[in-house]
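Just one protein chain is left out here, and the rest sit where they should.
Note that the chains take the letters A and B in the order they are written out, and that residue 1 is the start of every chain.
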Amino acid sequence: MDSFGLISLPAAVPSALSAMGAVLALPLLVAYTAFIERRIAEAMDERARPVTPGALGLLRYVARIARVGLGQDEGQAELRRRIFAMAPAIALVAALIGYAVMPVGPAFQVADPNVGLLFILGLGALGIYGVLLRGEASAGGRIAMDFVNHAAQVVSCQAAAALGLLSGVLLAGSLAMGQIVQAQLDQGQWFIFYVPAGFFIYFVGSMAAMNRATAELPAADADLFSVDALADATLPAPFYVLADYVSVIVVAGIATTVFLGGWLRPMASFRDRVPGTTIEILDIVPVVAALGLALFWYRRVRSHRTEMQKKAAATASGICAFVGLALGISLFVSAAVMAAVHGAFWFGLKVGGYIYCFVWVRFTLLQVERERLMRQLWRIVIPVGFVNLITTAMAVVGTQDTGLPMRLTTIAATVATLGAGVWLAKYAGSEAEMQAAEGE
Amino acid sequence: MPHAYIPILIFALLAAAFPVFCLVGSRRFGPATLEKIEAAEEARVEDSTTEAGREKPGTMASFIAALFVILSVEVVFLFAWAVKFAEMGGYGLILLLIFVGIPLAGYAWLYKKGVFDAI
Partner (left out) sequence: MNALVFYFFAGLAVGSAILMVTRRDPLHAAMCMASALLATAGIFLQLGAEFLFIVQIFLLVGAVMALFVFVARSLDFEAGKIRRKTGRRWAVAGILGIIVAGQMWFAIAAGRTSLRLPEMQANIAPQNTEAVGNALFHSLVVPFGITSVLLLVTMIGVTLMWNRRA
């Protein structure tokens, strides 16, 4: 078997093309993620916005991504031994390759290997080298120690996240990303409704696993996109920041695929059609919604006073109109095109929503310091992850043996998991109190 | 089967080209910030050798890393198990209880002993 034969290369051309598209689109995606994060941060801090970006403002983010890439790492390459110079690139590339197995709609997936989910997790495990080597590169002492401790946090969180994902894989019975989505279509339910506890564990784990310490985030006034920051060598190397944003998107993509139904629309099993056509009723909803939003923003253009606000509203209106038209036109072309465009739309929407919640929680709730987070992880989250796995397995077996609907058994499983979590939290809390008493 | 990985390989090459392009590009066209960086580096090195240089770093971290390795072994086996679970049914559940139960019992014992207080 000539596994790497040249014969198979032509077959790979379309996927290679979509790979190229994905890589080229990446700075754009990262830019918008950063933009969302920044806007939320501003809202949370009630910070004055320096600029309200319109169409050009958003493009400026893209330009700055390029500048960040071009700006600083030269010094690192000159100053460090070779592996240290490689470290940020390792972090970035490891994060980037995760895109290759993301099922962005039924048509847009670079490759769907048999072990897709583990593949992404393995790449995440490689990303830890970025953190560790960065610590090594930072000339020893307290900074290095900080990075080592931080890396310990990252690996703990990765373990917790993997445990959360396991419950989803259990229901899907496959590690291939496409098949996980397909399983949710077949079972008529997104897995978040079957294993909400698993989703929650994944959410917590993945949030804490982000490379930047949660505590340093809001304080980072001199953020990625201030031009002064580029010249300031004490900031982390830009590639790390890029890798961080990239992995936020990857993390959101995994959550979307495993728990939120991937490219399926809500109520995917409801397949009634408009009489006399092949168009499904529910597929019209996003078209109408997008066009309605476009109209809404268009009207806002006139009511706004400043030039900037007008520009922003016009941009939003344009984007919504474009999305709405694309969705609408694809309805009439062919079933395959419709599935591709609508799938990509839903996937993008879910990823965007996940990132929004992610950033939101990161800026509000998760202001705990690192040590406390670690303690909660090893004391509560990881044991509860195992309990969740066991209860979910019991629910599946219960459904198989007794014929009760999945909905009932999984609710029972979730309640049991929650009970275990509450008990553990109480136990850990009382122990901490005892310790505090002893300490006094 | 490895055919599925050829597009990933191409993707990986493209992804790797991005940082390489940036590094090469910065050498060619980037702003000359080298002196600034060197100065900052020197300052940082001095800072770290004076106060925190001798502090023993991360014994706790390496303990966590060891726990993480054990957990990863567990998780990897469980991924293979989860894929097969639907076919195995009750037998699979018993396997899970054995495979997770034994280490989890040890974990609970260590927990009670207060090992994780230090984390």
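By our rule, a contact is a pair of C-beta atoms (placed from the backbone, for glycine too) under 8 Å apart; a residue touches a chain by one contact, two chains touch by 3 or more.
Please read all numbers here as calculations on a predicted model, not as lab measurements.
Counting over the whole complex, subunit A has residues 1-6, 83, 113-115, 118-119, 121-126, 128-129, 132, 135-136, 144, 148, 151-152, 155, 175 touching the chain that is not drawn. Take subunit B: the residues that touch the chain left off the picture are 1-2, 5, 56-63, 65-70, 72-74, 76-77, 79-81, 83-84, 88, 91-92, 95, 98-103, 105-107, 110, 115, 118.
To be clear about the criterion, only the chains that are shown with their structure count from here on.
Residue ranges of subunit B in contact with subunit A, taken from their complex: 1-8, 10-12, 14-16, 18-23, 25-27, 29-31, 33-34, 36-38, 40-41, 44-45, 47-49, 51-53, 55, 57-58, 60-62, 64-65, 67-68, 71-72, 75-76, 78-79, 82-86, 89-90, 92-93, 96-97, 100, 104, 107-108, 111, 114, 116-117, 119. Of all residues in subunit A, only 3-4, 8-9, 11-12, 15-16, 19-20, 22-23, 26, 69-79, 88-89, 92-93, 96-97, 99-101, 110-114, 117-118, 125, 138-145, 148-149, 151-152, 155-156, 158-159, 162-163, 166, 169-170, 173-175, 230-234, 239, 371, 374-375, 378-379, 382-383, 386, 389-390, 393-394, 396-397, 400-401, 431, 435 touch subunit B in the complex they form.
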